[in-house]
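Sharing a structure below in structure tokens format, with a few things to ask.
Here the complex is missing a single protein chain, while all its other protein chains stay put.
So, chain A:
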Amino acid sequence: MALDDTKKTREFKVVGTRPDRPDGIDKVTGRARFGADMVAPGMLTGRILRSPHAHARIVKIDASKAEALSGVKAVVTRADFGEVPEDVADVLDNCMAGDKALYDGHAVAAVAASSPAVARKALKLIEVEYEVLPHVTDVDATIKPDAPVLHEGRQQETVPEGMSQNVIARSEFGHGDIEAGLKQADRVVERTYRTAATHQGYIEPHACLATMGSDGRADLWVCTQGHYMVRNTCAAILGMEQGQLRVTASEIGGGFGGKTVVFLEPVALMLAKKAGRPVKMVMSRSEVLRATGPTSSTSIDVKIGMTKDGKITAGFAELRYQGGAYPGSPVDMGAMSGFAPYDLENVKTVGWDVVTNRPKAAAYRAPGAPMAAFAIESAIDEAAKGFGLDPLEVRLMNGADEGTRASYGPTYPAIGLKATLEAAKSHPHWSAPLGENQGRGVACGFWFNFGGDTCVSLNITPDGTVTVSEGNPDIGGSRASMTMMAAEELGIPYDQVRTIIADTGSLGQNEVTDGSRVTFAVGLATIKAAEAAKKEMCRRAAMVWGIDEEAVEWEDGAARPAGPNAGKFPPMTLKEIAAIASNTGGPIAGHHEVNAEGAGVSFATHMVDVELDRDTGSTKILRYTVFQDAGKAVHPSYVEGQFQGGAVQGIGWALNEEYIYGEDGILQNAGFLDYRIPVASDLPMIDTVILEIPNPGHPYGVRGVGETSIVPPLAAIANAVSEAAGVRMTQLPMSPPRVLAALQAKAEG
């Protein structure tokens, strides 16, 4: 063929390999500095006093005895904070209660003291007078007209009149005619599903170290998913200019969405301001569980119509998510994502955002999506099995593809759902035999993936090595990915590039590390910054050679004359150009700032085998395989790691994890002994299959991979347990007592 007009598939040299992570040695030797690992001269210990009540009016706080204690340098209550802008009012109220304590563990006062022992003692000396109010923690109970009301006047116009004030907002998505679709169905599955609140469960508790001078300039060292967010939020709450607050992100010991908001930081700054000394604050595990971001507990009604050959004629879901004590549960994302894997003529979802006396929900890996997928993928499974149909075939038949109008509005470009289903169908796992009391489940999952504000600065050093500065905390290996993309684009070895996470004084605004955005958006900006540097290096070479810069191209780490008319010059390498940079115009750098669009959506299919112990009701995961589209896997080992980690968090959510509140509204399991996340002995290996359907919105085809992996497991495991038990499981977690009760109910008929 003389001419090939199809776009040549790019051959990568660095991307797709598995180099060692740049933060590896620090992390295996204990040198890596996390939130609690920093110290400052003259540093004080900050501690928070928390409400012992689920709902109470704060009548009076008397801190005089605490203030009189030797070693106490500052006490802070809400009275120390002034009026704040509306968009951070709830954030402040969550960090430090105002008129009311809204949940067990809500912060009501804080101290800074010369030692942890003094701080603990001081907390006991703070006298808080509470007027205890009735409370509500259940998602269905809070909607009832007679439920205790958390906030007056927060209800939005979308909510019909006459509903409890705890119902904050109603949203609706979809297209077509549900009733008409249901009429075409041969079977309608209609069920209500419930999921418990779970916690992100990062092993590193929240921690920060704040310093503020009398000139109003402040520094903050903090473990967070977004130090720019921390800067902007704290500056707004403290009435500071953003430029006066410099925030440095520590290494982050897990976040999963839970570190996308502030809890301690504004309080630490206020304590530091009042005390005139640096203040370090570190949460205990019980504080983490009582007062930081769990996800919503939910109650979801689903109605699915299916013909006997497996066509879904209508899909409807009504979702109720309690987001804790403040508006803003992730119900919209649940309502948008639940049916997103399918090409449906008639689809509708209604979401209800409701508040309860629980800690404010924070994002948790694909926030809102796993619960919706649990409900909808369970109903699809039940409908398919009711006709004796293969659940993978039914999903393939109804699966979304390029050109499908998504249930939440947009029309998909190239997507990977069917590739994951085909891979699942042909995998040996699908045809492996099952034993007695065993069941196999499958489910699909979707996540949007985000882009957002991003800055990258790429600098060429005089000796020709490269530093990349980016503004997103590295939560899953992104420094390695950025290094790889910079090396790829510049045509130099991986070890010639070092990527750092810059503080807020060094770059422009950067969106939080969330939405699986970093490898996509920061990667995009890194590639563009490298392109800018290459262009400048070509210009320098052209200058040296005395030819037009358009006559120079960059290939394999060197500037080269492009084409026969450019003149014959030997290639000039990056190192050679860097060495003479001072004489050709000065230092060389590339940078890129963008609100990144074009984050490709992501799909996965999960397959799981379980075995039930009929005497105890306990479930063992026997085999697990993840099939997910990564677009392009920059570092395949780290992509596998994201798949495996998400799947196992989903296993915990499905089988064990649960916020348990007593009748008194107090959290009963605020520790890792009773809030039990999966341990190594609970699990098999988690097999992974990476599919690569390139994202048209990224130069290398990259899609975010971090979140989708937690979307299918809840439903996949429920489908497997239901098959093994012979009973449809509709409530999470499927803990041993709950499974046992279901088995007994079935036996009693």
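Everything below uses one rule, namely that contacts are C-beta pairs under 8 Å (C-beta built on N, C-alpha and C of every residue); 3 or more make two chains touch, one makes a residue touch a chain; residues count from 1.
The rule is simple: contacts and distances are computed from a predicted model.
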Per UniProt record, name of the chain withheld from view ["Peptide maturation system protein, TIGR04066 family", "(2Fe-2S)-binding protein", "succinate dehydrogenase" or "Indolepyruvate oxidoreductase subunit IorA"]: "(2Fe-2S)-binding protein"
Residue touching the undisplayed chain, where the options are A:E640, A:E692 or A:E707: A:E640
Which of A:G477, A:G665 or A:P733 contacts the chain that the document leaves out: A:G477
Given A:Y202, A:F339, A:F603 or A:Y700, the one touching the chain that is not displayed: A:Y202
Residue touching the undisplayed chain, where the options are A:I677, A:I693, A:L714 or A:L732: A:I677
For chain A, the residues touching the chain missing from this view: 18, 20-21, 23-34, 36-37, 116-117, 200-205, 251-256, 282, 284-285, 475-477, 637-638, 640-641, 644-645, 647-649, 671-673, 677-683, 685-686
